[in-house]
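One chain of protein is taken out of this complex; the other chains stay put.
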Amino acid sequence: MADVISYREAVAEGIAREMRRDPTVVCLGEDIGEAGGVFKTTVGLRKEFGPERVWDTPISEQAIVGAAMGAAMTGMRPVAEIMFSDFLACCWDYLANEIPKVRYMTGGQVTVPLVVHTANGGGLGFGAQHSQATENWAFTIPGLKIAAPSTPADVVGMMAAAIRSDDPVVFFEHKGLLATKGAPPPPDHVVELGRAAVVREGADITLVALASMVPVALKAAALLSGDGIEAEVVDLRCLVPLDVSTVLASLGRTSRLVTVEENPYQGGWGATLVSVVADEGFGLLDAPVRRVAGECVPLPFADALEEEVIPTVEKVVAAVRDLAAY
Amino acid sequence: MADVISYREAVAEGIAREMRRDPTVVCLGEDIGEAGGVFKTTVGLRKEFGPERVWDTPISEQAIVGAAMGAAMTGMRPVAEIMFSDFLACCWDYLANEIPKVRYMTGGQVTVPLVVHTANGGGLGFGAQHSQATENWAFTIPGLKIAAPSTPADVVGMMAAAIRSDDPVVFFEHKGLLATKGAPPPPDHVVELGRAAVVREGADITLVALASMVPVALKAAALLSGDGIEAEVVDLRCLVPLDVSTVLASLGRTSRLVTVEENPYQGGWGATLVSVVADEGFGLLDAPVRRVAGECVPLPFADALEEEVIPTVEKVVAAVRDLAAY
Amino acid sequence: MDPAELLAAYEQMAVIRRTEKAAHDLFLQGLVKGTTHLAAGHEAVAVGASAALRPDDYVFATYRGHHHAMARGATPEECLAELMSRATGLCQAKGGSMHLTKASTGMLGSYAIVGAHLPMAAGAAWSARLRGTDQIAVAFFGDGATNIGAFHEALNLAAVWKLPVLFVCENNLYMEYTPIADVTAVPRPAADRAPAYGIPGEVVDGNDVVAVQEAVARLAGRARAGDGPALLEAETYRHFGHSRADPATYRPAEEVERWLKHDPLDLARGRLAELGVAPETISEADERASAVVAKAVEAAKAAPPPDPREALTDVWADGGAAWRT
Partner (left out) sequence: MDPAELLAAYEQMAVIRRTEKAAHDLFLQGLVKGTTHLAAGHEAVAVGASAALRPDDYVFATYRGHHHAMARGATPEECLAELMSRATGLCQAKGGSMHLTKASTGMLGSYAIVGAHLPMAAGAAWSARLRGTDQIAVAFFGDGATNIGAFHEALNLAAVWKLPVLFVCENNLYMEYTPIADVTAVPRPAADRAPAYGIPGEVVDGNDVVAVQEAVARLAGRARAGDGPALLEAETYRHFGHSRADPATYRPAEEVERWLKHDPLDLARGRLAELGVAPETISEADERASAVVAKAVEAAKAAPPPDPREALTDVWADGGAAWRT
C-alpha cells in the first residue's frame, strides 16, 4: 500500500476489504460498476468482485434501498450507494419508516445489516439540490446508526465497522474531502462506531466538529493558538451512537463549547448535543454555548454565495474569540 | 356557529373559510372528497365546493405534493392532504428539495403558496408507521413554514394564515387532539404564523410545548402548582417562524426552562430552541435546561408501551420537580 | 389440489375467517386498540398462494395481513394476542395488527406504508439468487398500491435483474373508501401494468383457492427456474370495511351482495363436494376451526400485558436502544 491514500480511494478500499472477508457483502447503486461510481468511490470493485457482487441499478432510489433492506433481512450485507445525500429524500420512507423500525416493530424478529453510503455536503458549487449536508435528517430517525468520517483511515476503519454492524448504518462521505489524502489504514483496521476522537488538545475551549468541519475546526484552532487561545478539537465521527462522554470530558477541561456544523442551524445535530450539555453539563459551562452552523437557506450556486452559507474558518475563529471575551 | 367546535371540525372550517373567500384555493388528497377524509377533517368540502375544487387522488404522495407545487407556481393555492405525517417520507423529495428551494434557486422568480396538511403524532395505538410526530423532520429543512396548532380556534386562525401565506406551510394536525373541543373562532379569525402564545403565566419555570404537548404541559403545571411551583406555559404554535423572543422573555421571568416535545429527543425541535437559549439566554439561566421528549425508539403498538415512549404529565412533573430542586 | 389438500386449505380459510370475525368483535368490545384491517373475504389469496409455495420462500404483506401471517403458520392465538396488546403476541405487542410478522416461517413482515414492501421482496429474491438457493419471494399488496412509485421501481428492477419474485395484487376494487377505478388509468390496475415491465401479467379469481394455487404454482415455477418475475392480479372483495368499524357504505349494496355470494369458503365447499368429500367431513373442519379460534380468544384474553420496559428494547441487534455513549 502506498504512503498515502485519498479519502476517495479509502471508500473503495474499505468496501473491498469487507468484500474479501465476507462473501455476503454486495454492492448496488447507480453507475457503480464499470464506471466506478460518479465520485469514483467504487473504482476497482467490479473488476475484483465481478457483476454478481457489484450491481448497477436503474435510477430508482426506492428500489435500491428497499432491495438492500430485503436482502439484508435474508442473509446478505448489502452496501447501497445513493449518489448524492440529497437523494436520500427520494427513498426517505425506507430510511425513516422501514429500515430503522422493522426490527423493533417485529419484536426483534429480524435484523437489517446494511450500509447506505452517500456523498454528502457542499462547497463545490453544485447548487441547492446536490450540496446539502443531510446527516441531520438521519439524526431525526431513531434506529439508524450514522457515520461521517473525516480522514481516509477513518473511512476504512468505520466502513469495516459499518459493514460488520448488524444494525443499519448511513455512511456519509464528504464530497469536499474526497480528494484529501492521509495515512493509510493498517490491515484489519476497524474503528468502532460511537467513539469520538480528540484530534487536538487544548485547555481553553472545546470545538466539536464532524466530517469536513474537522479540518475547518483544526485550522481555526491553529489560528486561535496565535491569539493564545488553545482549542481542543473533537471529531465526533458518528452521530449515532453519539459520544457524549468524550464531549463532556473535554468540556470538563475547557468549560466552553462551540459546535461546528455544516448542516443548517435549525434542526442541526449540534442542537441535540448542546441540549445534552445544557442539561448534563450545565455545571461545567463558564460561558454561553455557540453553534457555528449552516445558514437556514438552501445552498446557493455561486462560490461567493456558498461561502456565506457554509461555516468557514473565519466564522469559527470569530465565534470563539467572541466567546473567549465573555 | 355552535358554542364549541372540535379540532377536527376546525380543520374543515378553516379550509372552507378560505375556499369561500378565494377561488384559487383547491384541495387534493386521498379519500378527501365524498368520504370527507380518513380523519373526517375535510367533511363537507366536496359538497359545498364540488369536485372541481376538492380532488380525490390515487395513492401517490409524490404526485399529490408535486402537483400541488406545480399548481402553486401557476396561480393556485392548493391545500394538499397527506393522510398521516409518517407518509411525508413518501414525498420527502418535494418537501426537502423542491418546494422549499425553488424560490431561492431561481433567484426569487417563483413563489409556492401551498399548504400540506397532515395528521401527526401518537398515543392512539397506531404503531410504528402511523404514530410519529414528524414536525422535526420538516424543521431540518430551511424554506418551510411549520404550523402545529393546539386548539380549534388556532386551527382555524392558523389555517387562514397558512393558506394566505405566499410561502409553503406544513400544517400538522395532531391526531390526539382531533376529538377535543374548544371555543369557536370568531369570523375572519387569522393567527399570524410565528407568534407563540403564553397560555399560562407563572414565575418559577417556563414550559415550552407544541400541539398535543400543550395540554400535557398545562396539566403538569396544574399539578405543580400544588407543590407551589408556578409554571409558565408557552404554546409555540409554529416551529418556523420560531418565536424565540417570547421564549426568552418568559425565561427572563422564570430563569428555568423545560421543553415538552413529542418528537424524539435526538434531532427534536426542542434541541434547536435550547441551543438558542444556551447561547443568547445563557445569562438568564439559573439551572440546567431539560427536554422532556419522545424516547429514541420507534413507536410501539401497545398502549402500555406507547406511554413509555411519549411524554406524559408524570414525566413533565418529574422533570420540573427535579430542576426546581437544582 | 387433491381432496386432502383442498380440505386442509378450506380449514385454514375457515380459521382465518373466524379469527377475523373474532378480531372485529374484540375491536368493538374495546379489547383491540388502534386499528385493524380485516382480510375476511381475501382468505383464498393467502391460502391458495401459500399452498403453492415452499416453506423456505419469503412472504411480504401489508397492514391487511392477518391472513398471510396465518397462512404462513402464525397461530390465531399469536395474532389475536398481538392485536390485544399482550406479551404473547406475535411481535410482543410492539407491532400490532398492521405489522404481523413470523420471520421463522419466512413471513417477513406486514408493512403499513402502501407499496413499500415491493422493493423489499425484490431484494429478498435477489438475496436468494445471490446465495444460490432457489427460494422465491412473494409480495402481496392491494390495488391501491399499483399507483405508488415504489411499485414501479420494484417491478422494473425485478424485471431487469430477472429476480425470482411474484407480485400478487389483491384487487378488492377499493383503496380506503375510493373506488380504484376512479384513480387508476387502466382497468386492471396490476395486470395492465405488466407489459410496462415486460413480464407476464395474469388475472385470477382470487376467491377460488384452487385457481390461486394453480396460478401461483405456475408463476412460482417460472420464477424458480430463472425466468423472472410476474404480476398476478387476484380479484377479491373484503367483507368488512376498510379498517376499524368502517361500515363501508360507499359500496353499492348490489355489489356487496354479488361478492358475498362469491365467497371463497362457499366456493371451496362446492369444490370439495365435487371431489366427493362428505358434508360431515367439511362440518368437522368447520368445528375444528371454531374451536381453535375460540380457544385462541380465551388464551389471548388471559395473557399478560407486555412489560413496560420492553418499550426500550430491540431497536438494535444487541437488544438495546442506546443512541449515545
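Labels A, B and C are assigned to the chains in the order they are written; within every chain, residues are numbered from 1.
Simple rule for what comes next: contacts are C-beta pairs under 8 Å (C-beta built on N, C-alpha and C of every residue); 3 or more make two chains touch, one makes a residue touch a chain.
From a predicted model like this one, the values you see are computed outputs, not experimental measurements.
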item: Contacts of the hidden chain among displayed chains; value: A, B, C
item: Listed residues A:75, A:125 or A:182, member touching the removed chain; value: A:125
item: Sole contact to the chain not displayed, among B:8, B:46, B:103 or B:200; value: B:103
item: Options C:159, C:265 or C:296, residue touching the unrepresented chain; value: C:159
item: Where the missing chain touches chain B, by residue; value: 24, 26, 52, 55, 57-58, 60-63, 65-76, 78, 93-94, 97-98, 100, 102-111, 113, 142-143, 165-167, 194-195, 240-245, 276
item: Missing-chain contacts mapped onto chain A; value: 30-31, 33-35, 38, 56-62, 86-87, 89-90, 124-130, 266, 295-298, 300-309
item: Positions on chain C where the hidden chain makes contact; value: 147-153, 155-156, 159-160, 182-186, 192-193, 195-199
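Everything that follows uses one rule, which is that only the chains that are shown with their structure count from here on.
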item: Most widely separated chain from chain C, with each centre as the mean of CA atoms; value: A
item: Interchain centroid distance [CA atoms averaged], chain A/chain B, Å; value: 30
item: Touching two or more other chains - residue numbers and ranges from chain A; value: 93, 97, 100, 104-105, 142-143, 240, 242
item: Multi-chain contact residues (two or more partners), chain C; value: 91, 93-96, 99, 111, 113, 149, 315, 321, 323
